[in-house]
Every structure is written in C-alpha cells, then in structure tokens.
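The complex appears here without one of its protein chains, the remainder shown in place.
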Amino acid sequence: MLSFACDYGEGAHPEILKRLVETNMEHLPGYGVDPYCESAKNKIKEACGCPEAEIYFLVGGTQTNATVIHGILRNYEGVVAVETGHINVHEAGAIEHSGHKVLTIPQHNGKMDSAELKKFLEEFYGDESREHMVFPGMVYISHPTEYGTLYTKEELRNLSEVCKTFQIPLYMDGARLGYGLMSEESDVTLKDIAQCCDAFYIGGTKVGALCGEAVVFTENNAPKNFMTTVKQQGALLAKGRVLGIQFDTLFTDELYMKISRHGIEMAKLLKEGLRDKNYQFYLESPTNQQFIVLQNEKMKKLEKQVDFTVWEKYDENHTVVRFATSWATKKEDIEKLMELL
Amino acid sequence: MLSFACDYGEGAHPEILKRLVETNMEHLPGYGVDPYCESAKNKIKEACGCPEAEIYFLVGGTQTNATVIHGILRNYEGVVAVETGHINVHEAGAIEHSGHKVLTIPQHNGKMDSAELKKFLEEFYGDESREHMVFPGMVYISHPTEYGTLYTKEELRNLSEVCKTFQIPLYMDGARLGYGLMSEESDVTLKDIAQCCDAFYIGGTKVGALCGEAVVFTENNAPKNFMTTVKQQGALLAKGRVLGIQFDTLFTDELYMKISRHGIEMAKLLKEGLRDKNYQFYLESPTNQQFIVLQNEKMKKLEKQVDFTVWEKYDENHTVVRFATSWATKKEDIEKLMELL
Amino acid sequence: MLSFACDYGEGAHPEILKRLVETNMEHLPGYGVDPYCESAKNKIKEACGCPEAEIYFLVGGTQTNATVIHGILRNYEGVVAVETGHINVHEAGAIEHSGHKVLTIPQHNGKMDSAELKKFLEEFYGDESREHMVFPGMVYISHPTEYGTLYTKEELRNLSEVCKTFQIPLYMDGARLGYGLMSEESDVTLKDIAQCCDAFYIGGTKVGALCGEAVVFTENNAPKNFMTTVKQQGALLAKGRVLGIQFDTLFTDELYMKISRHGIEMAKLLKEGLRDKNYQFYLESPTNQQFIVLQNEKMKKLEKQVDFTVWEKYDENHTVVRFATSWATKKEDIEKLMELL
Partner (left out) sequence: MLSFACDYGEGAHPEILKRLVETNMEHLPGYGVDPYCESAKNKIKEACGCPEAEIYFLVGGTQTNATVIHGILRNYEGVVAVETGHINVHEAGAIEHSGHKVLTIPQHNGKMDSAELKKFLEEFYGDESREHMVFPGMVYISHPTEYGTLYTKEELRNLSEVCKTFQIPLYMDGARLGYGLMSEESDVTLKDIAQCCDAFYIGGTKVGALCGEAVVFTENNAPKNFMTTVKQQGALLAKGRVLGIQFDTLFTDELYMKISRHGIEMAKLLKEGLRDKNYQFYLESPTNQQFIVLQNEKMKKLEKQVDFTVWEKYDENHTVVRFATSWATKKEDIEKLMELL
C-alpha cells in the first residue's frame, strides 16, 4: 500500500544507521557528554551562526516542548500560542501537567499574527486585574506550522520585536524545520531563526533520525541547571550517544538540508499532480504536508489504496485530509499515487 | 582506557542493530501500533507467563518510573520506597514533579523488608491524623537494587502479600532485570516476578538496547487511558518501531537472557579476581555491579587507568566505588583489570 | 464615596457575626467535625433535597474550584468551560497548577450552550488522534455567570443530559448562587440545581459570609478521601467552626435566600434607574451585577464619585463597566447614585 500518512513512517536515513553501526562498540560516557554530542553541538552552532548557543539533545517533540517551556517559565507564567498550536491540542496536556497554562490567540493558517500578539500582551498589561491572571511568560510558534505553512522573515522579525518589547522569550517548535528551511517559497534561513528566537528546536524524528530533537538556546541563555530539568522530565537519555551520533551525521555535509530538500521536491511533484487533477487544496502549503478537501465517499474509496491522514471535518460531505512526503518518499510513490487518483 | 564505569557504555547488541538495519525502510504506523511492537508484546507475555498482560514500551528508566507511578496513583497518594530507591535519590524529583510524594522506609543493602513495610502501612492506617498525610498508594522496589542485590522468591512473595493485604499495587523497577534473572544466586524467575508484581518493567537500556524499557501490567490492569498518560509525560515515541524491533529481538531466542548471563559471568570473574587480591567488598552483590571499598590514594591512582564509578564516602580515608560489567564486557578487559590491580 | 464595585466590600451579615461572638469561647474539635458544621450540612442537604449529599466547607472560590476539579479529574483529563469561565481567566492558572487543562468552548453572554457542548464531546470521541489529546473529564459552568446571566431550568437539564450521555460530571460554580436563586426572572431552584449537577458550591463570600463556600456532592459521590485532597490544597481550615457557624446561620430561617433577595431588589432599582436615564446595557443581566457601556470621558468623571469595576474595552471610545449590588447595599445608595448619574 502506498503511504503518505506521515513523515515518520520509516526508520532512519541509512547514513545515520551506518554511523550507529560503526561506532557501536566504542565505550563512551553516558548522559550526553560523549565526543559525538560535542561534535554535533559544534556543527549545529556553526550552522546557526551562534557560537554562544547552548545545545541539548532530547528524544521527542512533546517532551522537548514540555521540558523547554517548563524550564523557561516561572510558576505564575503561561505560554502564548495559537489555538491550533501543537502544545495546545495534541500533546495530551503535557504543558498543563507541568503546571502552566497555554494562553491562546487566533491562528491564521496555523500562524501567529504579530499585531494580534502585541494586542494580547498590551491588553494583559493594561488589565487592572492581571494579578489574578496567568502572566504571558513566553511565546510558542511552530515553523512549519501544523498546517505546513511558514513565516516570512519579516513576520518572524515582527514577532521577535514584540517579544523583545515585552521582554519575553520567543520559542520555535521546529519538528519539521528542515522542510521549512528547504521550501523554495521561504526566505527564512537557519541563521535568521537563530537571530529571531531565544530558543528553538531542530527536529530530527521527522527529518531522518530514529528519534531526537536538538534544542538550541541561541545565546548562552539556557535556563539554570537545565540538565536537571531535563532529567526531571524523564528526558535524559542514558546513551546520549544515540542522539549525538544522529545529529552529528545530520549536520555533516549538510545531510539535514539535503534530505529535507528531497522531501520538498517530492511535495512539489505531489502538489503539481494534485493541481493537475483539480483537487481542492484546503490551504496553500509550501512544505511537505499538503492538505486536500475530499468528498467523503471518494475519501472512503481512496483509503483502501493509500494511507493518508484524516485531518478534520470540512463540511457534512467533505473532509480535510493530509498527504505528507519526507526524506524517504520515492518518486515512484508519487507517480503511483497519481495513477490512483 | 579500561571501562567498568557502567552498563550503558556501548551502543546496542549487534543483533539489534542488524534488525534495525534490515527493517529500516519498511513504512510502518507510528506510536507503537506496528507489527514489531505487537510481536514483541506477545513474546514478552509468553516469557512472563501472562497472557492477560498489557505491555507498553517507553524510552528510559526515570521516564518509565514517573509515567507508571503517575498513572497508577490518585492525587492524594504517594509511593512507598526505600531511602536509597532510585526514584528517591537519582531522578531529579521526577515523581514529585508529577505531584506525588515518595514515602520512605529504611533500606537493607538496597532492599525493602516486608515486615517493615507492613509496620509502616499498619501505622499509617492506625494513625488518627492520617487524613492529613499522604496515602501510601503503591510500593516501589528495584530488582536488582541500586546496590546490585536481589530479593529471594520468598521475600518477593512476602512483599506481594503485604501489598495484597493493603490492596495497593507492587511495582518493580527492572532497569537491570536481566542481570538479576541470570544471577546464579537467585531463585527468582521472570514468571515469579510477573506473579508477585502488579506492574514491572524489563530494562532494555542497560541490557543491550540503544534505549527502551518494557512496562508489563501483569493482568489486564493498565491504568485507564494509559497511552494518553504516556503521551502527556512526553514518553510516546513517534517511531515506536525503534522500541518494538529492539524488544522483539531481545525476546527472540532468549537473547535478553543470554546476554544478561554473559554480563553475570563477567561479574563472577571480576568478583573472584577482586577476592583473590583481597579487596574489601562493601556488600555481597550477586549481579553485575560490584562495590569495593578503596583507600582514597589508591583510588586516585587507579582512576588514571580504569573508569569506574565513585559511589559514596566510606570514611575519611576510604571510598566505595562501583565496577559494573555488562553484555558488552570482554574477558580480556577483566584480565587486564586484574593485571592493573 | 458610593461603592458598587463588588459584592464583597463589607464584612459579614450581622447575624453571622452575632453567632460567631456567641459561640466564640466554646471549645470545639478542629478541621470541620464540630457540631456547627454538622448542623449546617444537614440544613444544606435539606435545602437541596439531597439526603445523600456530601458537603465540604472551603474558604474561597478559586480554592474551591481547584480542589473540586483536581479531586474529580484523573491525570489525563481536563475540564470543559466556556472561554470567559472564571477558572479560565481569573484564577491565575490554579487549575493548570494542579496539572489539568481547561478545555474551552464559546460563550454566549457567559453561558455554555448544550448543543455546542455535545458537538465538542462528539468531535473529541470521533477524533482518531484523541489519545494524544486531553480527555474531557467534567464540565464547569457558573450560575450566575461572570456576566450575571442565568441558565433556565431547561438549559440546565439539557447540559445535564449531555453530561450523563458522555458519563462526565457537571459541576457548577455558585460563587453568587443566592443572587441567581432569588432573581425574579429565573425558574431554577436550589433543588433543580442539585438534581442537574453532580457537584456545585453555594457561595458564601459574596453572599454575606466573611469567607466560605459550601461544596455539595449531590449523591454520595465525593471523590475518595476528598478530605486529604482538601488538606493537600491548603484548603482545610483548622477552625472549621468558622465556616460551619457561618453556613449554619445562613441556612437558618432562610437567611441566605432573604439577603440574596435584598441584593436582587437593589439590583432591580439600579437597573430601572439606569434604564430611565437611558444608559446602554452591555447585556441583559437578571442578577446583582449590571454591565453598562460608558463613554470613556464620562467614565473618568464618574470614577471620582462612585466605585465601580472597569470590565472590558467596548470600542475605542467606550468601556464596559460593572455595578454590583449585594446583601449590604442600601436603598439610599441607589438613590444617591441616581442623583449622580
């Protein structure tokens, strides 16, 4: 069966497995202080243009969001996100489990509007009863968003400026960061992100790793004793090498960018094919996730031949579905899909 | 440099890596519902003699303890453990982070005494002010313990009986379970554990896996909606296959037992060697961790040639140190160590 | 200065103080097991028509909401509320502090619509990725709402029915319950509430008590060991008598209803006066809180002579303000206010 259900359907990029095999019997110190972690950190710092960055490797996305957010916030603070933000909908309350509220503002194709953010913060600080309210302690965005959309460089800078004005950190969830960076329609580079954000993570799980996310605190600004917070959240891998070797591989010879570009090229083919066949796009996504509005009967039929993800109800007779490409998608898969459609 | 610092210094058992490589490009569903997870669960159920067991795969030990304990306890309950229990000392407050107290009773070479547990529970229920106290909602033990010691079958049954009397579940941390099961001095089998405990986990990280622990709820007794608790704790791996394939491999042809036995055989050589050279054992450990009392100057010298773990102060001039063997320890390493000592 | 800022501006109803003085030197057991608490509980059970109810006295509203909600919910569950719900906006994240998400749906003059609740629950249970989401574990409403509005008996029954269908409890925040019960425009009695809700609290602080809220679990359904949850939340008063005596007084000779009715009568005078003077009502409130749209300049001037509460921005030039009456409002105050306006 053809599969476009997600971008984490295969194992790891073969180069990563190769390195894991090659280094397997080396005896290394645990908990992330091995030379592969060190090397990976240096390569990431360079790729980000942040010599002063502090890097931590965690295992998965929800864990990373919960750990970073809990590490940054004080007890009376919450995190501002758009309503469709992953932390607000699909993390089973991990943020609230750590005691913090997700403060929501509207989304626009999955994105946060800097003017609306500013208004939200102004209203909070202008509210006489704000002592009875959760303080906005940081801002969470994702890039690409849950709908595969991207911020422009200007939009990112505007968000960053609002955050600076109100002295709260801007944090980016980069679960699919590679696909965002390699999108032809984006003017945002990794260095731009490092300049605009106080913290962000470079997603590995969805971009060729077995598992793993690299958190970047961009300027020597990791929360105090952050390693202990990581341990407390159950996020400290004994064999830290597993993450170090993977990210060291991904950031050697630009592998991360190359395989992301492949995913984007496959998405482009997919998009063109769907457009040629007059499928209705739910929104315009420049990355590896494409959202289509399908008539329900058609959807039922298609489900028997292709794996995709049912996203949300569109109306009584139609449903939004998602097709995702990845580093592992093959051109033949796209061609076969086009035949089926 | 020779390394006896821990049992998680190498990567994975080569057979596991081989299987990861072989299955790598298969497109599988995420979050643990792939056929490898299914197969691994069935093999574990059989090995445990628990056809009704519910199995979950998590990534690391602290995460597993925090998730299981939070899933089992009600908000007004805590978990009873000995003072040296891993959850009480070396998990950075992960249990408390989830809102629960660790209720401590004394340890005896790392073990809990069933009579003391009974007394503790009786005193709690006999205390007129118990409504002002944290209710003991479950019991945590580790096997092997933090000191490498093991419960006898009788001791386990006694603990189990006390728990049944007070209707609270018994949970075993099996981070190093394989080394316990393969110890020549133990009469406890995996099936005994499954009979005595309401829940336990079979440690992978320290017994040949890259990462991964298999939680066993022994009789259809997983907490309701436990998968959501797992997700909330940031413990749900997108590529669940990574855990499924590893445990499927470990429970094929008794690999888990075989490699654990190797670790134990190496420990036996180590122990005999140390005894021959008249080293003072801190306690008698029947598993892969050996605790030696070293004179501080001698320790300083030895540190330059061998990696081991400084455990705790013994007195002003002596220190307890730990030497650990594992599935990956080579006979030559032991021989070289003996030459050095 | 005239004060219509809130309904907790004075101390206690004089009858309450009199009883506190009379009983002051009696030596009574602590923590809520004294005869006054017992008597108050019996009177409340009778007033509610719930012989099987379990009653707890807590100190304040936020504390009560946090304690009841934490007691009822399991760790993977959240509480459904409308966006303007007190727990969602003005409790400083107390619910999230206890680890639970507030799941929001739209508000209509502060009220929850049962059809929208049903749709929300249906969509949750129909969502294939619901295991990654916070489970709706109970429903929170307030009566009167934050906007002083009231549910009709039919609306309450519809909400109750939806909750029963989905087997989740319905909980009502009755911080201003008396003013709701005594509103001439309401067909809802205390017994109706007790029949429709699984739990609710009868507000004392805003209806004549120094402090204190009476939680009613309507049918022998208090969470197990709830007293310990109360203690854990810091909500167990050593001198429980202080709450028992107050509620015993409030539920003797219908004092609670009588003083609430007075507050409502004052609100009626206020409303008529404002209407006569052609003030614009923000919405139609049948209880003791009246919301008026004021031109900003007019508001600034009025602030010098009368205390009221700035509620929210209406547009660039207008603001919504609140005038509240209470058991303590005097007819002369209304008359003086009318002269000023």
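Letters are used for the chains, namely A, B and C, taken in the order the chains are written, and counting of residues starts over at 1 for each.
Quick note on the criterion: contacts are C-beta pairs under 8 Å (C-beta built on N, C-alpha and C of every residue); 3 or more make two chains touch, one makes a residue touch a chain.
Computed from a predicted model, the values in this text were never measured in an experiment.
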Residue in contact with the excluded chain [from C:A66, C:L121, C:L294 or C:V321]: C:A66
Contact with the hidden chain (one of C:E10, C:E83 or C:E116): C:E10
Residue in contact with the excluded chain [from C:L210, C:L255, C:L274 or C:L337]: C:L210
Selected residue (touches chain absent from view) among B:K18, B:H132, B:K164 or B:R275: B:H132
Residues in subunit A touching the chain absent from view: 70-71, 74-76, 98-99, 131-135, 224-225, 227-229, 231-232, 236
On subunit B, residues whose C-beta touches the chain left out of the figure: 75-76, 78, 89-93, 96-97, 99-102, 104, 123, 128-129, 131-134, 310, 313
Interface with the unshown chain - residue positions in subunit C: 3, 5-6, 8-12, 14, 17, 20-21, 23-30, 59-67, 91-94, 97-98, 205-206, 210-211, 228-229, 231-239, 241-242, 307, 328
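Rule of thumb we're sticking to: only the chains that are shown with their structure count from here on.
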Greatest separation from subunit C - chain, by CA centre: B
Centroid spacing, where centroids are CA-atom means, of subunit A and subunit B in whole angstrom: 33
Distance between the centres, which are taken as Cα means, of subunit C and subunit B, whole angstrom: 49
Whole-Å separation of chain centres (CA-atom averages), subunit A against subunit C: 41
Residues of subunit B engaged with two or more neighbouring chains: 98, 228-229, 231-232, 236
